[in-house]
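Excluded from the complex is one protein chain; the other protein chains are retained at their positions.
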């Protein structure tokens, strides 16, 4: 039967033992893609879903119409956020390996996607992240201690011990709660944006999901409702090429780009170099201006690479070529921004080293403080009564009864 | 609050009391759209999702590269199927009004969508219809008596009384069971097509849903899985402009055509004049050849008009301009094919009248036979024991117990 | 006070809330210009504007998801799912998101969404216009689940639902929209104007959750029920001349355990009746609670009267529906001297 089968099966470019091969990634030279007016109609910008918006070239020069011309100071802040994200990630990974937290998910190689997007938005804009967007939390200024306390499920955990590590949120920073169910945040963000429009407010909602998650129904609902009501929403697909072990071809990336889904709904789709801080910033800014001027939603595909394992439970050497991220044609977002800043005289290797040292100290100090609020095994503990709170606004009789039973059971 | 609201709300072109306005329908002249090779890549045929494939012009001439050059005999069969569909519809509508069946759904004005599609396929191809595709059943040669017995839930009902009227199926005719839940059949058809491909068989699957139903998640799943596995499937969106009271703009039709969703997934989308028998036939044929030669799925948007009420439970005068279907720019599918046949000397008013008389007699005779197998109030009745069968392959103990209780209850 | 059927009472509840609270918005398929296929939202778009009463795409998952987002942004969406049978495409958003948002964010985010949906059979709707899925939602921690049986309660409960900061699944037994129904399809239809609970206050009032209504006091047996079965059960008991205490739960979560158990302790006998299928239906939970709380008071096994464990069959509607006969058999069984 197999021999006659005509079912098409997408193929990963390189499996273990094979040489990495990124020939399938369609690239455009930096500066080559035109920047349409922010009020352009979706149908007039369809090439943005095919080409790749890039600003930084390999030498670190910023080119073309998407160059956002940011101050050096702002770029330095971006570099700092990205570096802090990376150093935080590295430390938390080691911390998990040492058995001090139960689980962790890194964003290695994808720092620009979160940091540059976030910096292009306003504090009143609401963010609906996935689990690989810690750059958003860092760029919005959440203290590392808060993030670490969540990872520890300790007495200062903003989730009160109810969520897996990395499922942060912050009402104050306008960052929504992360769900374990993929993609659900996408149409929720659109609903939030619809409410902003209904209320006549100026805020927009932005959401992120992985290219694998774009297969879920929620992705479709988000695009559809955003299109119908022209909601002020920015919908980001982070195409890091992998969904655990599954290559992006299985999410439909073999036939067309993910950005190309947008035009089908009358929503502009922009394919951007996700490892190019300037390009991500510029494209997000463009989408934000569209949203704020009533031109509706934008779908952005960030072309990037998941350089690390899916999570601390995963071992990518089982399913993809070893160290393939070193061959990724779009490089590393931190290296690229650093090169650009050095080239323009606004940065140096020495300052870079100093910044790393400063941020490492920050990470260490934060961890020290975080563990003082409790760890998995030591220090203060969350009260198990908390298990029964927040199921409803007020605890109903049956939960009071169960809480009391739990107390009896614990003796 | 309302005054500042910036939420966009699609607007129906004409509500009761207003003049019908179909200016929003993008038309192409008959014969104007090029016919790409059946093996063209999706990205090279994107204009098909924007333009409107038409063969028949207003005078009944067949024009252009999509002209399928069918024999007169075949066209006459098509006309006959469409006419029979319409006469059956009319009679069943009256029958429901007379209280003899509980519910009915007409396909008035959309007969070509089903009949021409069906005739362009092979008997071994599997059809996954919606509730407004009775033309499929008729074109596949199902006896009217069988359809009527289903409407009557009588002793010859192929559903054994378990389904609402119009939810026909036929294993012999390769027509799948109709669900009350919109759109579910779309990805099921893709699964069926995937199985055909896995088995190396030559059959394809075709499915139909309304433009309103395309908002459901199942529409997205169908396109996605069809694209990923390049399944031999034809996915038909019947854009009859309305979903009960809701104008197609609320399904996303305001920003782009429904056919345009296809290219976003790398699936060719073809927008076709759904009231043009020849165009529907030709486009379906093109899609079928693609499927059979391994070129994968096709999305077809049939631009048509729901000339009648949504169902016998509906009153469209509450939400749309009266008699607006008379202004529909694509005319009536039966009139148009008839005009074409007469123009080419293969038909006449007299033959048409005679055919109507013949088919009306067939409808009458069929009804007479159908009621002999039982009606809602008279004649033989289905055994209520049947209620407990087919929940599982074999009736489990708890259902045997309940069946026995039901028997006791009935005394 | 005015005479209202249940459709009008529900409409009035939303009218009152749209008028009082600018954050209330309605959304759903065909609910805006058209006023809904059961006309429950009739006139409200005209009165409050297209931005308060939204027509939506046919995508129940998208409706629930966007309602959650809107609620997080300060609105109070009341989403209509056209038939309860069509709520399942929204199930993940309801069960994984709506129900758990407050919990997982430790109260920092919550979504006061009310999901209204017509449920139940008896209208010849066949397998996809007749279901009673309440049990499924009662199993999902974080949802309140409500089903009124008359216009007065319907309005008061719906206002409570809209004002409530917890998500509410609000099930409307469509067979009761136009009048009480005692399970006999051959009797002429009775309008709400003939029933005292068709008298409805035109203004704002609430009926609290978690408080069952003893619609008839009695000493011989307790009948615990809700929705359409309230009338069927009452008629069956009356026909048998049994002095039944009939309890209309009104809200299933939270459940008024006190009222149920007080009654069972008094009568020692109990019949539970619902339209939904039996296996893992909500009747099982009610039975379990009574067994746990009133075991020593029971003089006979509690009986469940339910729909059969099959899909709802179009042609066998009245053989399927748990009518007076089925209730009567259960009442007779439970009353057998021990």
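In order of appearance the chains are A, B and C, and numbering begins at 1 in each one.
Here, a contact is a pair of C-beta atoms (placed from the backbone, for glycine too) under 8 Å apart; a residue touches a chain by one contact, two chains touch by 3 or more.
The shown structure was predicted, so the numbers you read here are calculated from the model rather than taken from an experiment.
Chemist: I'd like the shown chains that the missing chain touches, ordered by label.
Modeler: In the entire complex, chains touched by the missing one are A, B, C.
Chemist: Of B:195, B:342 or B:362, which sits in contact with the chain we cannot see?
Modeler: From the options B:195, B:342 or B:362, the contact with the absent chain belongs to B:195.
Chemist: For a quick check of understanding: of C:50, C:201 or C:285, which residue touches the chain that isn't displayed?
Modeler: Checking each option in C:50, C:201 or C:285, the one touching the absent chain turns out to be C:285.
Chemist: For the chain that's not shown, point to the residue among A:29, A:141 or A:384 touching it.
Modeler: A:384
Chemist: Which parts of chain A face the unshown chain closely enough to count as touching?
Modeler: Residues 1-2, 5, 7, 9, 12, 15, 102-103, 153, 157, 159-164, 167, 179-182, 212-213, 215-218, 243-246, 250-252, 313, 318-319, 382, 384, 386-388, 391, 398-399, 402, 406, 408-410 of chain A touch the chain absent from view.
Chemist: In terms of residues, what is the contact footprint of the unshown chain on chain C?
Modeler: 61, 85, 88-89, 91-92, 95-96, 99-100, 103-104, 127-128, 135-136, 138-139, 141-142, 253, 276-277, 279-285, 287-288, 291-292, 295-296, 298, 300-304, 309-311
Chemist: Residue by residue, what part of chain B touches the chain that was omitted?
Modeler: Its contact residues with the unshown chain are 126, 128, 157-160, 162-163, 167, 169-171, 176-177, 179-181, 184, 186-196, 198-199, 205, 217-218, 220-222, 224-225, 228, 389-393, 396-398.
To be clear about the criterion, only the chains that are shown with their structure count from here on.
Chemist: How many angstrom lie between the centres of chain A and chain C, each centre taken as the mean Cα position?
Modeler: 41
Chemist: Could you say which residues in chain A touch two or more other chains, in rising order?
Modeler: In chain A, the residues touching two or more other chains are 194, 198-199, 217, 220-221, 224, 228.
Chemist: Give the residues of chain C touching no fewer than two other chains, as numbers and ranges.
Modeler: Touching at least two other chains: 51-52, 56-57, 59, 61-62, 89.
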